[in-house]
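Read through the structure below, which is laid out as C-alpha cells, and then see the notes.
Note that this complex is displayed minus one protein chain, with the remaining chains in position.
For clarity, chains are labelled A, B and C in written order, and residue numbers in each chain start from 1.
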Amino acid sequence: MLRIGMLTSGGDCQALNAAMRGVVKTLFTSDTDVEIYGFLEGYKGLIYSNFKMLTGADFSGILTKGGTILGSSRTPFKTIKDPDENGVDKVEAMKQNYYKLKLDCLVILGGNGTHKTANLLRTEGLNVVTLPKTIDNDLWGTDMTFGFQSAVDVATAAIDCIHTTAASHGRIFIVEVMGHKVGYLTLNAGMAGGADIILIPEIPYDIDQVCKAIERRHKNGAGFTIIAIAEGAISKEDAALSKKDYKKKLEKSPFPSVSYELADQIIKKTGYDVRVTVPGHTQRGGSPCPYDRVFASRLGAEAGRLILNGEYGFMVGYRNREIVKVPLEDVAGKLKMLEKDALIIQEAKLIGISFGD
Amino acid sequence: MLRIGMLTSGGDCQALNAAMRGVVKTLFTSDTDVEIYGFLEGYKGLIYSNFKMLTGADFSGILTKGGTILGSSRTPFKTIKDPDENGVDKVEAMKQNYYKLKLDCLVILGGNGTHKTANLLRTEGLNVVTLPKTIDNDLWGTDMTFGFQSAVDVATAAIDCIHTTAASHGRIFIVEVMGHKVGYLTLNAGMAGGADIILIPEIPYDIDQVCKAIERRHKNGAGFTIIAIAEGAISKEDAALSKKDYKKKLEKSPFPSVSYELADQIIKKTGYDVRVTVPGHTQRGGSPCPYDRVFASRLGAEAGRLILNGEYGFMVGYRNREIVKVPLEDVAGKLKMLEKDALIIQEAKLIGISFGD
Amino acid sequence: MLRIGMLTSGGDCQALNAAMRGVVKTLFTSDTDVEIYGFLEGYKGLIYSNFKMLTGADFSGILTKGGTILGSSRTPFKTIKDPDENGVDKVEAMKQNYYKLKLDCLVILGGNGTHKTANLLRTEGLNVVTLPKTIDNDLWGTDMTFGFQSAVDVATAAIDCIHTTAASHGRIFIVEVMGHKVGYLTLNAGMAGGADIILIPEIPYDIDQVCKAIERRHKNGAGFTIIAIAEGAISKEDAALSKKDYKKKLEKSPFPSVSYELADQIIKKTGYDVRVTVPGHTQRGGSPCPYDRVFASRLGAEAGRLILNGEYGFMVGYRNREIVKVPLEDVAGKLKMLEKDALIIQEAKLIGISFGD
Partner (left out) sequence: MLRIGMLTSGGDCQALNAAMRGVVKTLFTSDTDVEIYGFLEGYKGLIYSNFKMLTGADFSGILTKGGTILGSSRTPFKTIKDPDENGVDKVEAMKQNYYKLKLDCLVILGGNGTHKTANLLRTEGLNVVTLPKTIDNDLWGTDMTFGFQSAVDVATAAIDCIHTTAASHGRIFIVEVMGHKVGYLTLNAGMAGGADIILIPEIPYDIDQVCKAIERRHKNGAGFTIIAIAEGAISKEDAALSKKDYKKKLEKSPFPSVSYELADQIIKKTGYDVRVTVPGHTQRGGSPCPYDRVFASRLGAEAGRLILNGEYGFMVGYRNREIVKVPLEDVAGKLKMLEKDALIIQEAKLIGISFGD
C-alpha cells in the first residue's frame, strides 16, 4: 500500500490536471494499492490538514481541463519558516500531517518558489517528487515546463486578433505578455504572432531604437507596428538604476504597467496612435494545448514510475528530448535564464525583429 | 457599366471583408460591367481622393480575414461640416470626388457615426447603400449587426480562460468587455462565459448588491465569482450625477477604467482577492466567426442586389429573420438600446445572474 | 415541492448541458423546493426506471461541456408502442415510473423523433415541457434549435482547413456535412467556409451543372474548388426514382456515402484530382459555441418559468427574436424545411455559389 499526498502550489497554469492525472493513472494502473490524499490550495492544505481522498473518478475527464482540481495558493518561501498569525510553525505542521497520514511520498507541482519549499521538505526528511509547472519556462534543470506552450498559444491568439485591427487602423499596438523576470513567453508569442518589436527583461531597450524601428516600418510602407513586451521589460535607463531606485520609480509611476509607460514615450517621440492590450490572466487559463497535455502526461507518468521505484528527492524534467530526474537540491533556488545571444534571439533578429537594443 | 465606390469607416470589426466580398461577388456575378473604387481609411479616402481600383483578386480569400482591406479611420460626424486644417470643405470634397469619378453609388460600411455621415451624403444627392457594422449591435433598424457575434466569441474565450484560474485560486475576477453605451456584448459574453454578475450601462449597479451577490456565492460554497462588466457600466451613485459632473469625476479618477474602480470597491468592502482583465481591442479582431461570415455575406449580397436594381438611400438590415432595406433617414442618429426588462435580461436573472440592481 | 424528471434523447449535440443547466438554475433560483430526477440514456431511463437524483453541483461547470451528462439513446417513435423483447409495454412503463416518482413534469430535450414521443406522453396525461435540440435546425415551430450553430462552427473549421490544402494542390475537395433531410447546416457551413458549390437535399443536383461550375472556376484561374455536400444530397436522376428504388440503389452502391459517388462522377467527367473529407460525428461534439450557450440558457430559463407557472404541453421555441411556447401537438411530426427559393439561397446564388441546379 502506497499513501501519496499531492498538491499544486503557486500561480496556476494549464495542464496541472493533466500532470496529476498522469501520476495517478500510472499508480492506479500498477499492481500496487494506492491511496491519494489531495491537499487543497497548495501548501496551505498540507499545513492545516485540509485535504480530500481522491479516487480514479476525480481524475476522469480532467486531461483537457485548465486550472487545478486541488486549488492553489501562493505560500512564499521567504516566510515559510516564520510562524503563522496563530503561532503555528508551518514547516513542523507539514511534517506532522505527513507523518500522521503515514504518507510515503508527496507529489508537488509548482514553479520556482514551490521548488524551494519542496526542497526544504526534502531536507526535513520527507519523500518528495516534483513536477515543473510554470508559464514562464524558467525552471532550472528542464528544457521545458508545462503550461508554457499553452500560454504561448493564448498570448499568440491575442496578438493575432490585434494584428487585423492594427493593420486596418495603421496603429502601433503594444501587447503586454506575462513574465516578470524571463522573456521566453514574450519571445515565443511575439515570434508566433509576427510582432515587429519584442522587448524582454533580458535585453534592456533603448526607446530611441524602438522608435527608429517603428519609423523604419513606416518608411517601408507598413502603416502599423506590433510590439510584444514582457511585464518585466525594462528600459536601458531604468536598468542603470539600482534595484532600490527602480522600485521607487515604479511605485511613483502613474502607469499601471510598463507597456503604458512605453506607449506614452512612443506617442511623445513619434506622434503615432498607440494602443495597449493586456491579455493578463487569460494566459494562465483555459484548456491546455495538445503539446502540454502530452508533455504533462509524460512527466506525470515518469513521476509515477519514480514513486513505484521508491526514488524520491527528484524533479521530473525534460532534457535533450529525454525525460530525466533532476535532484531537487540542484533545482531549488536557481532560475533558467534566456541568454541575450541565445540562438532563438539571433534568429529573431535575422528575420528582422527588433529588440530595441 | 456601374462605378461603385466603397469605404469602411469607424472602429474596425470582424466580417467587414466578408461583407464587401458579398457585395462585389454579387456585382461581378451579374451581367453588368462593374468598376470598384476602394477609398482608403474611411471617409478620409473619399475626402482626399485616396483610392485604389479593386478587382476580383482583391476579394479572393478575404472571407475569413479580420480587419478591412480598405483600412479605416474615425471621421467624427460632429466636425464633418467644419473645414479641415487646410481649409478644405470635407463634404464638398467628397461630393466632388464622387462626381469626378462618375460614381453610381457609394457602399459604406460602418456604425452609428458612419451612418450619420452617410445620410448627410444622401441628402447632398449622392447614391448611398450602407451595411451595419459594429461589435456593439446598437444600430437602429436591424436586429443584428455583423462583428457582434465574433466579438462575443472573443470575449467569451477570455472569460473561459479566466474561469479556470478564478476557480483554482478562489478569486473574484472582473472581465471588462467593450461597449460604452450599450450592454449587448457584455450581456451575451457574460451569459456565454457563465459570469455570475453582469454589469451594463442600461442598469446602474449598486455596489452593495454586487458584494451581496459575491457573499451569497461564497456562502453556497463557490469560492470564486466572475463579473462581466461593460466599459460603460455605471454605479447608481454615478448615474445620479449630471453628465458634466460624471465626466469630471472620470477625468479625476485614478483608475484606468470602471473595472479597476469596481475592483477597488469590492476589495474594500469584502476583503477578497480581486483581479481585472481587459481583453480590449482583441474583441474587434481576428477571423470572423462562421455566424458573421454568413450574415455579412448575406447582407453584402442584398446590398449588391439593391445596387443592381438602382435602389439607393438604404441600409441593408435584418429584421425578424428577413433581410430588409431600411431608409437611411430612419437609421441616422438613432441608437438601438437594450431595454432594462428585455426578455434576455429576465432570463439571465431567472438563471441566477445578478445585475447588481 | 416540485418533482421534475429530465431526459435527453436522440443523437447528442452541443449545448444540451447548457439547456438543462438553464432549467435547473431557474428552478433552484426560485423560492420553490425542487427535486430533479435525471433519467439516463433518453427514454430508456424512463422506461426502465434508471435515474439519479441531481443536485446543483451536478450542473456546475457544464455550461461549456459538450454531450449530455444524462447520456442519450435513440428510441424510435415507430416502435415505441411495441412491447420490448421481454414483453414490457414501454409507454405504460414510462407512465408508471412517472407516477411512482410523483413527478410534476418531464423536461425532454430532443429533436423530431423525441418530440413525437414527448407528444404521445402528453396525450397520455403526463406533464411535459420540451426543448428543441438538433444540429439540423429542422424542428417545426422554432426559428432556431440549439446545437445548430455549434455544428456549423465545427463543419466550417473543417472547410477552413481544407481550403488551404485545396488551394495549394489545385484540387477539388468535397466536404460531407451532416444532414439527411435538411440542408441548413451544409448551407451555412458552406457559405461560412467559402464553398464554391453547395449541394443539399432540397435541390437535387445535375452532375453536369456541378462539373460546369468547376470548369468555370478553372477557366477563371482558380485552380481549386470546394464542394460542401449534405449527407442527404441527391442527384436529379436519383430524385426521379421512387423512394423504394432509390433505397435499393443505395444498398447496392459501392460508395460509403453520397460524396464518394459524387467524387467518382467528377473524376470521370473532368479528370481532376478529387478528395473527400467527412468530419462526421465531430460536428455533434465539443464545447458549444457562445451563441448556443446563450441560446440554450435562454430556452432553459423559459422552460423553468413555464414549469414554475404550471404551464405544460409546450416546446419552448424561438420566433422572430422572441422566446415562445409552442403547443407540442403542433410540433410533433412536422419538419421545418428549407425552401428552394429561401432568401438565404437566393443570396448564396447572388454571390456566385452554385447549387448544381
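Just so we're on the same page, contacts are C-beta pairs under 8 Å (C-beta built on N, C-alpha and C of every residue); 3 or more make two chains touch, one makes a residue touch a chain.
Predicted, not measured: the structure shown is a model, and the values here were computed from it.
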{"item": "Displayed chains contacted by the hidden chain, counting the whole assembly", "value": "A, C"}
{"item": "Touch criterion as defined above, residue of A:Val152, A:Ile229, A:Val258 or A:Val274 at the omitted chain", "value": "A:Val152"}
{"item": "Option touching the unshown chain, where C:Ile47, C:Leu139 or C:Val154 are the choices", "value": "C:Val154"}
{"item": "Sole contact to the chain not displayed, among A:Lys90, A:Lys133, A:Arg171 or A:Arg293", "value": "A:Arg293"}
{"item": "Given C:His169, C:Lys268 or C:Lys340, the one touching the chain that is not displayed", "value": "C:His169"}
{"item": "Where the unshown chain meets subunit C, residue by residue", "value": "8, 12, 14, 16, 41, 65-68, 71-73, 154, 157-158, 160-165, 167-170, 173, 223, 256, 260, 275-286"}
{"item": "Touching residues (missing chain, whole complex) on subunit A", "value": "21-22, 25-26, 28-29, 60, 63-64, 143, 149, 152-153, 156, 160, 188-189, 191-194, 222, 289-291, 293-294, 297-298, 300-302, 304-305, 320-323, 343-344, 346-348, 350-352"}
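The rule we apply is simple: only the chains that are shown with their structure count from here on.
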{"item": "Farthest-lying chain, centroid of Cα atoms versus that of subunit B", "value": "A"}
{"item": "CA centroid of subunit A to CA centroid of subunit C, Å", "value": "42"}
{"item": "Gap in Å, rounded to a whole number, between the CA centres of subunit C and subunit B", "value": "31"}
{"item": "Subunit C: positions in contact with at least two other chains", "value": "none"}
